[in-house]
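Here it is, the structure, as structure tokens.
Excluded from the complex is one protein chain; the other protein chains are retained at their positions.
The chains carry the letters A, B and C, assigned in the order they are written, with residues numbered from 1 in each.
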Amino acid sequence: MTLLQMKGITKRFGSLVANDGVSLSVNGGEIHAVMGENGAGKSTLMNILYGLLKPDAGEILIDGKAMDFSSPLGAIAAGVGMVHQTFRQFPNLTVWENLVFHNEPGNGPFVSADAARDFVRHLGKKHGLEIDPDSRVRDLAVGIRQRLEILKALSRQARILVLDEPTAVLTPQERDSLFAAMRHLAAQGMALVLVTHKIPEVVAVTDRITVMRDGRLSGTLITRETSEAEIIRAMIGRNVPPTVAPKMTPTAEPMLAVRNLSVRKGDIAVVDNVSFDVRPGEIVGIAGVSGNGQPQLISAVTGLEAATGEVVVAGRDVSGLSIAQRRSAGISYVPEDRHLTGTAPAASIAENIVFGRHRGAAASKRGFLRKEAIRAQARRLIEQFRVKAASEQVPVGSLSGGNMQKVVIAREIEHGAPLIVIEEPTRGVDVGAIEFIHKTLIAERDKGRAILVVSSDLTELLALSDRILVMFEGRINAGLTGSDMNENTIGTWMMGGVQGT
Amino acid sequence: KAEDVSYVLVTPSRIGVNKFLGLGKTGIEKAAEAQGVKARIFEGTDPSTRRQNVQAAIDMKAPIVAVMGFEFGDIVADLAPENPETKFVIVDTCIPEAPENVYCAVFREQEAAYLAGAEAALTSTSKTVGVIGALDIPFLHRYTDSFALGAKAARADVNVLPTSWIGGDNPFQDPVRAQTQAALQLSNGADRIYAVAAGSNGGVFKAVAEKEGAMAIGLDVNQCGDAPGAILDSTLKRVDVVLPATIDGILKGSAKPVVSFGLAEGGLQLLATADDVASSGCVIAGKPEVITQIKDMQAKIISGEIAIPDPMAQ
Amino acid sequence: MIDMLLSQVLDLMTPVLLAAMAGALCERAGVFNIALEGKMLVGAFVAVAASIVFGSPVLAVLAAVVCTAIFALPLALGGARFGGDPIVIGIGLNLLASGLTTYLLSALFGVTGTLVDPTVTALPRFGLVALAEIPVLGAILGGHSALVYLSWLLVVAIHVYLFRTRWGLRLRGIGEVPSAAAAMGANVSRYQTSVVVVAGGLCGLAGAVLALGSVALFAENMTAGRGWIAVVAVMLGRAHPFGIALACLGFGLADAVGLRLQGQGLPNQITDIAPYAITLLAMIGLGLRGAAKKMRNA
Partner (left out) sequence: MTAGSLDTKSRLAAILLSIAVAVVLGGCVVLSTGANPLSVYLEIVKGAFAGRGLAETLARCVPLVGMALAVAIALRAGLVNLGGDGQMLVGGLAAVLVALYLPVPGPARAALALIAAMGAGGLYAWIAAILQLGLAIPFLIASLLMSYIARGVTSYLVRYPLRDPATGMPETHRVLSSARLPNAILDLPISMGMVIMAVVAIAVIVNDRSGVNGFEWRITGLNPRFAQYSGTNLPRQTQRVAFLSGALAGLAGALLILGQQYRFTDGALLAPGYTWSGLMAAVLAMASPVATVVVSVFFAALQVGGFAMERTLGLPAVLTWVLQALIILCLAARPVLFRKRRT
């Protein structure tokens, strides 16, 4: 039976039609995927369902009854839960405070902290998503914060659960346990809507797929009866062959040489005596369960974080140098979080692209910006990287995630630095853009650049890397090449490498 | 034609802040009325608005422009030479090498303050007196230092507490801080306090009113009604008399460029020595023996037998 | 001597403490409240005016609370509900308060400067009977107006509200990430608006204490910067009720000690800055310790 029905939903932002008469129906007990390119209108549709946006036209039916949500409050009351793509959390509050917010256990006006903690533990155990209820959210790793986000939705006794790209930051293990939880919930009669760009996940876990394209419904597929290629075609109107590039084992002098690198937080070494090389013409991937020191390792290499040990770039010891000096020594860096670190969202595309090299001769003259040159460069990169944007002058923050990512990558590749350090190259990015970004990175490798990639997406690591290093508890405990580079082996090493080896 | 002519008074701050400025307002109104012209009052708040106001008064061809306070010293010095047909009256300060169209009326506040100190000492039972000033500016030392001098002169064994300054963000209008200061002086034994704190005086009065036997002396106008029974006396500064008189003198051509007013000229007065002290509401009215002593002292000051130094000149 | 000092500190700091609590609530709700000074002034004016009209201190305090809450509406609606800039609205309100009270003073009562009226009585003072027995403590804690005791109860109450109740939790969340709070179903603008209004009432209370706590009169701009001290106290206390209370206590103490140092011949220009200088020095001290700790860890 149909639990949720959205009919003829239309939503405009100014002249842009984000949703154009979209319909969606989801049954109880069903896991339903919503797919589409970046900017296709998925988040908009889900925000309407959750009462965050008001549709210009169309209706929402739950259990056949027409709903009119003016706020998330109404949606929550009607049994809609949502795991947002961007975390909606309070970093300075504790996990339990975040979880019971607006739904607090306790007597009268008082919140019972103990009841709330028990609730967190209980819920975590039940769904295999355990978190310490008393830690501050700001201290948590991204993966754990994602876990909290899912728990939050589960805690509201939602009958319809929307997950907007929930797996983007999860490790395979975390992802699998999430899927198990999702199946469990579906079995209890819930309707689950999964927004994602990852086709294997869709194939693995969903029952039906609604595909969107340019704000319109492009088709509804039954997962069992369809294929990856068909889904992709519905999404972007063409086939995307999987990226296969021959693996390389260059022997040139290392472009990046890391020696005995350690980062301490209090008494704990979050990066513990790590050494490795990246050579020109190779892509080295770093795998690991989140919370094992990958971001700190990258920060130590790029100079965002203080560390002991040695970092040598192109033969030059950059250990004591500032970020700017390391950049000019030859590091380019695509950070994990494009909103928080990778861009100034309120500034224009052109400004974001030039920033960091605005003092160079191409961008400025005697202390003044060469605005036309800067814009021309931005226009060229927008074209080259196929960024969907009205012009180079629109704020980067108004781009969809995939396009924003392309801007960051374009900017960093444009540096021409011999070493590219890149975190989560395609998080939240659609298949078309993933293909493009992967091809671009491989092309850069073939031009002789050294590339260091951190990704929580193993498929991506396997597709890109010539060599994979696995991090566990701050150390690199495996360096895998050739036939050792497969999900099983990597997964084992990610868990510490005890069983089965 | 007469309706278009105005005498203008320019004050350094909003009139409400200080009773003294209110006296100036009365004074200019009296002078204007006597000549059948209008009186205008321009209230400034800061150096540039003060200057603008004086300039505006000149521009509107006011024959008499009176200004009150030290704040106008530089302004009049700059503007008077350029505008010889306007007559300037400065209250409280004179400018060196003043042009002919500038008249100044200064007061010897130290004389009245001296008497206030004597009176406080003579009536004190705790043999301790104090004074509270708004802000530690040289001018106010005429009151505070001379008060101490007078107290000591009247009674050698009297203890004069160090002057308390209100300070803070709004010294002339902070009764709460004034009350705290006064309470502190009272707890240090003072039972007579001279309140030299303009709009903050209310706090001093409140503090003495709450303490049995303690009394305050008011400033510039008769403040005895503000806390009946708790105000011993007030020192008066008769700007309301001096200003019209000076203007009258200017019109008659008899005014001198520099006139100093003290007890002798009736420019300053301790209410105790006034003829109508009985109806003043001041506590001192009931102490004729002290009044006699004070009058005696006043006579000596007027005759020059007692010389009171000007604290500002030091 | 010391007991009188501490007793004075309690009296002096109460208006600042109440205003700072108002500031803390707004800060927690994510509305920067820079209008404490103006709101306190309105409270002081209304308290004295109402005292003349009604002749009852209780009604006077109530009127101050209600009117100041209303006066806070522009900040509540403009700043909290409709996304105006709270700093600009706050400065505007300060200006308005100063102009309006001065204007009403002459329009309603025909006076400028200071409004004294025999019918205005100070708030009654209580000696806490049980405390009066104890030698020093009795002198410190006894004999204050009810609002002095109330202000300390309020510190505890606001702490409990913020950190123990569901509404406090929601408020903290709203102040931190309003969009997240909205997504969880909290009505952000309603919380913010009502908190700013309640804070207005608290400022009214602060003004009432200032005007009626002991002096029982109103003088133009008599708040004399106390609202700004409250703003600083909110920052120093990091919007934490106990931290703020401590900051206010420190300010009050430094101020009272400053008054006494004047008596020892220190120029008042220097004693006036004691509260700020001591605060800054204390922060530098803490900062140095923090920096040293970091060094040791690195």
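The rule we apply is simple: contacts are C-beta pairs under 8 Å (C-beta built on N, C-alpha and C of every residue); 3 or more make two chains touch, one makes a residue touch a chain.
From a predicted model like this one, the values you see are computed outputs, not experimental measurements.
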| item | value |
| --- | --- |
| Omitted chain's touching partners, listed by label | A, B, C |
| Contacting the left-out chain in the complete assembly, out of A:H122, A:R359, A:R386 or A:K447 | A:R359 |
| Per the touch definition above, residue among B:D46, B:E100 or B:D296 touching the missing chain | B:D46 |
| Identified contact with the non-displayed chain, of A:A204, A:A346, A:A362 or A:A443 | A:A346 |
| Positions on chain B where the hidden chain makes contact | 14, 40, 42-43, 45-49, 51-53, 55-56, 59, 70-71, 73-74, 92-93, 96, 136-139, 312-313 |
| Chain C, residues in touch with the chain not shown (by the definition above) | 74, 77-79, 82-85, 87-89, 91-93, 95-96, 98-100, 102-103, 106-107, 232, 235-236, 267, 269-270, 272-273, 276-277, 279-280, 283-284, 286-288, 290-291 |
| For chain A, residues in touch with the removed chain | 54, 302, 304, 322-324, 327-328, 333, 335, 340-348, 350-352, 355-356, 358-359, 363-364, 367-369, 371, 374-375, 391, 393-395 |
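In this section, only the chains that are shown with their structure count from here on.
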| item | value |
| --- | --- |
| Chain centre separation in whole Å, for chain C relative to chain A (CA means) | 46 |
| Residues of chain C touching at least two other chains | none |
| For chain B, residues contacting two or more additional chains | none |
| Residue ranges of chain C in contact with chain A within the complex | 164-167, 169-170, 172-173, 176-177, 179-187, 297-298 |
| Residue ranges of chain B touching chain C (in the complex, touch as defined) | 14-19, 22, 136, 161-162, 164-165, 167-170, 173-177, 179-181, 183-184, 187-188, 199-203, 206, 226 |
| List of chain C residues in touch with chain B within their complex | 4, 8, 11-12, 15, 102, 105-106, 111-114, 116, 122, 210, 213-217, 219-225, 228, 256, 259-260, 262-265, 267-269, 271-272 |
